[in-house]
Structure formats: structure tokens, C-alpha cells
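Attaching a single structure in C-alpha cells format; questions to follow.
For this view, one protein chain was removed and the others were kept in their places.
Letters A, B and C mark the chains as written, and numbering starts fresh at 1 in each.
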């Protein structure tokens, strides 16, 4: 009988509980025991945070958002900031302690569900001898080596639903609605929700934008009798001219951008340049919450079950990945090397262009930039 | 055969189209003609904006958000700012022109759907001799004389759904989530969505709040092992100590509040005082959009049908209202006199208190303030 | 310190858990203890089924369907069928045993949430000396003395959502869609969902219908260029001509109705008489499940909190009711006397008529029947 420990780390993603559900059931079927470590590596440091998980304990969680194991960031165990009695912050390495407790408790393997940060830590434990399997988690869908991550479809659905709601009010009032969605390094959520939600303009980190192009599209809509526009902006989108507004160069920029984000910046520029009644909205954490979509439930359950099969096959220091619609193991190291960007010559981008979406690029088409 | 004209004015509210649907059908049944005036009184000024509406034209709109008649604010026809050739803004009264055109087109009655601003204008036209019937519209549910207005249930549902989504992520990450909802003068949306969405704290304009009380509740949650809290704030909520932060008196106040709204202010204070990971979100226009709930559809259809029955009975300069669960006419003038506030001794407030919700009032209970 | 026991009985209704949530919190605030009796009176018979309920035990259940206390029908304690060793069924009265255990455990009061059956049993216990408070539960909204019951808005929303879905496919394929909804004795769900969901025909128990009228409406739609129709049928709807098809008197009736329900009967008649492609659907238990709507959550929480206030005020053998939008106590006996029927001269019925809905009555209008 094997003993498996499972943990969840990093930001929230709908589907975390479904992974846990599948791991617990797949282990139960094999006669193995599963333990959950609370708040990342918390259970390795305090036995009260190491909980036995049986099918009964995870009943019905496959449809719930969040994670029953918690995911409060305690920091990197290899360089953890702790406060000493004098109130000073010191950075300590508690990885040996974790390794010791892992062995003492007789665990066979650790299934670590997390983003690239958590996966890197998992890999470092693998180097120290821990049998580790990674399950990728990023709502942004920007992890290399896996076609999809769970949580992404739910985030996109939430964003699209918001666009649907804003549509009717934008139309009734001849307004421009600017919606800022998640995506610091990549534009996946913006692209998918923008296409599905009828956006006129989509601004993503992969294609630096030009406000003139954005406003040209809005004015063109007017000309064609469409007196409202929907603009979707990824939080990591940047202007084309190198004026890195994130640093806040101008008087206006400072306030608007530093405090309000790129969505509010875009809205205020549209307001100034087109004279249209323009409103902005930041979806924020709404995108991380709620019951996972059917798509994400199935995907997360597959990830969890595949992780247990990898334990069975003895494939460690690897991450479960979706490749050609199949669950396969890939080395953790190769998975976390790079962020997956939106591919500019995909048929999704072509579709977006074909249905008239503007990406704010000044040379007419982003493809010839 | 009567000719009826209908218009929608002011901010968006889910159910506007359902009112139009009911008016068109109820008139059709009586053999009357219905015309829609675009963008408020637009159709009275430009015949292109006066459209004939038959059952076919309104097919299926009962379930759609927005308004097919548009609702772009052109201003008050009794004092309309217009630009002359020299580029100067002049205020003109175009009400006589509208009266003339109303007569010329042979309209029997004008059914005006709108908030207190639009209803007041409708009343002034009634004083000039126009046969007018008002249909109240406010998403805030703050109109005196009617127990409910359509759009409110949809707004509350959207806000509650958002609270549900934030719940799981707040819990997984031990966070405080602050959600700012609509309600400049009254706390109806905050109160209803807060109770239904499991809020720990609800801040409404009717009960000026004290940040110490808010933080005491959050700390009390910690003590009871609940490491996350949900705070719902109406956009018009104010602090108790008279420091009207809306005016921006302090260094912090200025930036945070003027730019970020009361929700962001509350979040930043909680962050400072409790050291909890605290996030804020402004729901904004999401609350005005989307398909109306079943409740709002039925209510809006009843308002529309009742307005037509009032035409039949010759009751003008009145507004349709929901009183004791029945549709009754009330004089427009009495309806727009005051805003309906949350009644502090209602059983809803008692329920909120009974299930442990904090209203941020320092004397322990808001009832003894 | 008082000890309160709470139970849920009868069919499922979204909001049951919200009532429990409110009772537990309102008692906790008063320093009282709450116990839950599983499966109706199960906890009075077996201590294992009597569970202590604290705020922690009911965390987040306000948004969940079903009931954490279970509601498996064990039968009426005053005449309970039990099997003896010889395998014979005997009817026994176990009410004295329940009374004894109620006293022994030191309970102050029993809050019984249930439909008319459960409320009548509660009243009989009140006659035996148990301090009882009833909370009405019926998804059909057909309980006299209370304007609304929780669960009804959710059931109507589920039915309306189904109508919305069927709309597009009915329209694309020029079909008649017949949807059978709950309502054995009254047409509330059919009426509300039918109006909100764009039905052409609504058949309710209160207005016996004539298939000729139903088909006339469908044909009239054709004439007006609307090549599809939506028909909503309450499960208890009956034909006008006295041919009580429920009893299965005719050749056709037997098979179709006994096996397929009134919805399938109506569909098959339409198919035969109009030659239209006609499909039928029975919504069934979908209407009893799922997370309660915002409206139902608030209503159920108010019911629960009001019940606890009634304990405080010592008002027993009464049921909480919604009267004039307020929570008030009414004697249980008067509440269960009659079923609340759809009032045929309400403005809801007028609205339905005004927007062109047919009720299948042959004299042109049901009002002159």
C-alpha cells in the first residue's frame, strides 16, 4: 500500500478540487492512502495541516471552485522569509526539514498542483530525492508543453458572460465598453473571450497597440451605423510606441494607469479622442472563482487520474500535460522554461481578423509587424 | 383606433424591453397602434426616429436586456444645451416643439418609461396638456410609491452570483474580498445581495460606517476559525465620523477614494488595519446588463400591460406602481418626491443581524443610533 | 439557554438549507443550542440522527439546494406502517414516544419546515403539548395564508430557462414545443414561467382546457407568420369537456396519458390536429433542484430568522407567513385548510391575456366561464 501526499499552491483556478477528487478516487481504487498538505507545504511542517483524504472527504467537490486544501502563499521553502524574535526578517531554507518529514511519514510520492513557481519548487525537491509529480495550474493557459490547463475555460466563460451583459447596455446607450481581463504575459483569456463575446477590439501583450488604431476602429463602427463598441484588454497589454505607460511617464498616465490599470488608460484615451461615452470595468478575481465549467471539470479530473497512473508507472519529476488531446508526462524542467504566447499565425487569430476584430496594430495587420 | 407613443429614458435596466413588449401586445389586442420614440424624445424631433412597433417588431425581446428604443441621454427638453454656429452652448426649451409634434402625429397618449428625472419631465409635459403615463425604472429600487421596480432583481442576482464566485477563492486563500455594488442613495442592492451572498459586512448609505467596527468583525471571524470575509459596499456608503471622504480631505483619501471609489477605500483600510490579504472589485455596469431574471420579466410585463389599461381608463399624469402586490396608478408627482431608503426596522434588516451580518455601526447596533 | 430542534420534511425545495442556516445563526446569536433531526422525526427515534448544529456546521449552505438534514419520507408518526417479525405491515402510533424523547432531551421548541402534510403533523404534536413552529415549504406556492414560499422562484426560473432554450430550436424548425411543469392542484409555476418564457398557450388546473382552443391559437400563430408555438402545461391541467382523461376513459387517453402525462397527451393531440412537428418534454425534478435564486435565498433566510423570533416571543402552534411583504405568524390550522389557487382576476392573468396568451378556454375568455 502506497501513501501519497497532494498539495495545491499559488493562485486560485476552478478545477483544483476536481484534481484532488480524481487523485483521491484513483488512489482509493488502487488501495493507496492519500493525504492532503494544507496551504502548500504546510502539512510537512505541522501535522495538524496534514489531512487524510478518503472518497467521503471529497464527495461532490469536483464541481466546486477553490481548493479544500487551501493555497495561502507561505513562500518558497528554499528561501522562506521568517521573522525572528527581534522582529527582523531572515531568509531560511526549510527544504531539508520538509524532506525529513516526507520520509518520516512514509510517503511514496508527492503530487504537486501548481503554477510555474510551485512546479519549480517541486522540481527542486525532486532533485533532493523526493518522488514528485506535477499537475500544471494556470488560469492564463500560458504554460508551455500542455495544450490546455484547467480553469482557463471557466475564466474565459466568465469573461464572455460579462461581455454579453455589457453588450445590451452598450448598445442601448451608444457606449464604448472597455473590459480588462487577466493575462499579464499572454493574451489567451482576452483573445478567447473577445472572439466569443463579440469584441470589436482585442488588446494583448503579444501585439503592442496604437491608440490611433483602436480609435480608428471605433470611428469606423460609427460610420457603419454601429454606435457602440466593445474593447477587451489583457492586463499586460502595452502600447506600441515604446511609451511604457506602466512606468507612468505623463501627468495623466501616472494617475490613470498606475492606479487604474491599462483598461482605465485605454478608456480614458478613447473618451478624449472619440468623444464617445466610454466606461471601463476590471473583471479581476471574478475570473478565478465559481464552479468549473464542464470542460474544466473533465480536464481537471483527467489530470488527476493521469497523475496517479504516473505514480503507478514510476515516472517522477514529470508533469502531466495535454498533448494532442492525450495525457502524457513531460519533464517539469522543460514545462516551466518558457511562457506560452498567443501564436499570431494560428487559425484563431485569422478567425478574429476575418470577423473584423482590430488588434490595435498600426501597420494595418499585426502579421506584418 | 388610438395611437400610442412609447419612450425609454435614463440608465439601463433589464426589463425595459419586456415593458415595450407588453405595451405593444396589449395595444395590438385593443386594435391600437404603437410608435416608439428613439432615444427619449428623439422621435418627436426627427420622424426617422419615430418607429412603428407591431408584435412582429418586438418578437422575443421580453427576454433581452437593454432597450430597442435606445436611451442615449439628449438632455432635458425643457432646458436643453445646444451648440450654436459660433460654438457657444445655449440652453433652449424645445418642449413646445415636442407638444406640437405630439399633436400633429395624432398621438393619444405617451407612455414614458424612466427614472425620476424622466418622470419629472413627463409630468411637465402632462402640465402642458400631453396625456402621459409613467412607468418607473430604477435598478436601485429606490422609488417611493412602488414596492419594486424591474431590473432590481436582475442586478441583485448578478451581484450575488459575483459574491458566490468570490467566495471560493476568498476561502481558499484566506482573503478579504470587498465588492462595491450600485446604490448611490440607498443600500437596496447591497443589502439584498449581501444577505443572499453570504456577506460578513454590508455597508449602505443609510448607516454611516466606522472602519473599526468593520475590522472588528473581520477579526472576530478569524477568532472563530473563519479566515476569510466578504464585504459588500454600496457606492454611496459613507463613514460615520463625518469625515466625508467623498470630498477627499486627507492625503490617502484623495487618491484612493476619488479615483478608486469607496470600495477601494474600505479595502485599503482593512489591509492596513488587519494585515489580511484584501482585494476589491467594482461590479459597475455588469449590474445593468443581461437578460432579466424571471422575476423581472414578469414584473416588467405587468407594468407594461397595466400602463395600457390605464390608457383605457383615461388615467393620466399617473405612474404605474406595485402596491400590496397589485398594479395601481399613483400620481407622478408623489412618486418622484423622495427616494425610498432601506427601512432600518424591517424584518430584512433583522434577518441580516440575526445571521451575524455587521453594518459597521459603532454603537453595537444601528438601530440605536 | 434554550435548546431548539429543527427538522425538514416532504419533497425537496431550494431554500431548505437557507432556512436551517438562518435558524442556526439566529439561535447562536441568542446563546441557544440547535439540534437537527434527520429525515423528519428520525432524530427523536434514534439519537444518532439527532445532530448538533453550530454556525460552522452550516457554513455556506445558504446557497445549496437540498437539505443537510435529509427528508426521506418515513411516514406519519401518528399512523406509521411498520413490518413485524412475521412480515406483516401494521400501523402504529409512535407519537407518544416522540413526545417523551422531546421532553427527555430538554427541547424548548421544534421548528418544523414542511408542506401541508408535515405542518398538519406538527400541529397534532402541538395539540399533545409540543411547542411547535411551522415554516411553510411548497415549491408550488399553493399554501394559503402566505404570499410566497421559498423554492417557487427557483422552480419558475428553471422552467423559464428551459423555455428559453426550447425557443430557438422551436423557431428554427417551425415546431410546437409542449413543456409539462409541476403543479398538481394549482397553475402557479405554469403561469409564471409561461408569461416570463414567452409561451403562446398556458394550461393550468384552474382553467379546464379545450384542445380546439389550443389548436386555434397555434393555427392563428401560423396565420401571423409565427410558425412555432410554445405550450406550457401544469401536470394537473384537465380537459374542459369533463372527459377526465386522468382516469383514462378513451382509447387514446389510456396509453398516452397514463404513461406519458398530460403534456404528452396535449402534444399528441396537437400533432394529430394541426399536422405540426410537435415535441414534448417533462421538466420533472429539475424544478426541485439546484442552488436557490437570490430571491429564494433571501426569502428562506427571512423565514428562518422569523421562526426564531417567534420562539423568543413564545408564539407556538403557528406558522411563519409572508403577508403584505412582512413576516407574520398565522395559526398552522388556518394555513393548511385550503390550497391557494391562481386567482383568475389578478393583474397577472390580465397581463397574460394582454400579451396574447391562450388559456385553452372555449368561451373565448376564461373569465366568463
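Convention: contacts are C-beta pairs under 8 Å (C-beta built on N, C-alpha and C of every residue); 3 or more make two chains touch, one makes a residue touch a chain.
Treat the numbers as computed from the prediction; the structure is a model and nothing was measured.
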Interface partners of the hidden chain - shown chains only, full complex considered: A, C
Sole residue of A:131, A:169, A:268 or A:293 that reaches the chain not shown, by the stated touch rule: A:293
Listed residues C:30, C:279 or C:341, member touching the removed chain: C:279
Selected from C:7, C:37, C:138 or C:158 as touching the chain missing from the view: C:158
Where the unshown chain meets chain A, residue by residue: 21-22, 25-26, 28-29, 55-56, 59-60, 62-63, 147, 153, 156-157, 160, 164, 167, 192-193, 195-198, 224-226, 291, 293-295, 297-298, 301-302, 304-306, 308-309, 324-327, 347-348, 350-351, 353-356
Interface with the undisplayed chain - residues on chain C: 8, 11-12, 14, 16, 64-67, 70-73, 158, 162, 164-169, 171-174, 177, 255, 259-260, 277, 279, 281-282, 284-286, 288-290
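Keep this in mind: only the chains that are shown with their structure count from here on.
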Topology of the chain contact graph, where touching chains are joined (line, ring, star, complete, other): line
Chain whose average C-alpha position is farthest from chain C's own: A
Most central chain, Cα average position: B
Angle of the C-alpha superposing rotation, chain B to chain C, to the nearest 5 degrees: 180
Centroid distance [mean C-alpha coordinates] between chain C and chain A, Å: 42
Centroid spacing, where centroids are CA-atom means, of chain B and chain C in whole angstrom: 32
Between chain A and chain B, centroid-to-centroid distance (C-alpha), Å: 34
Residues within chain B bordering two or more other chains: 164, 167
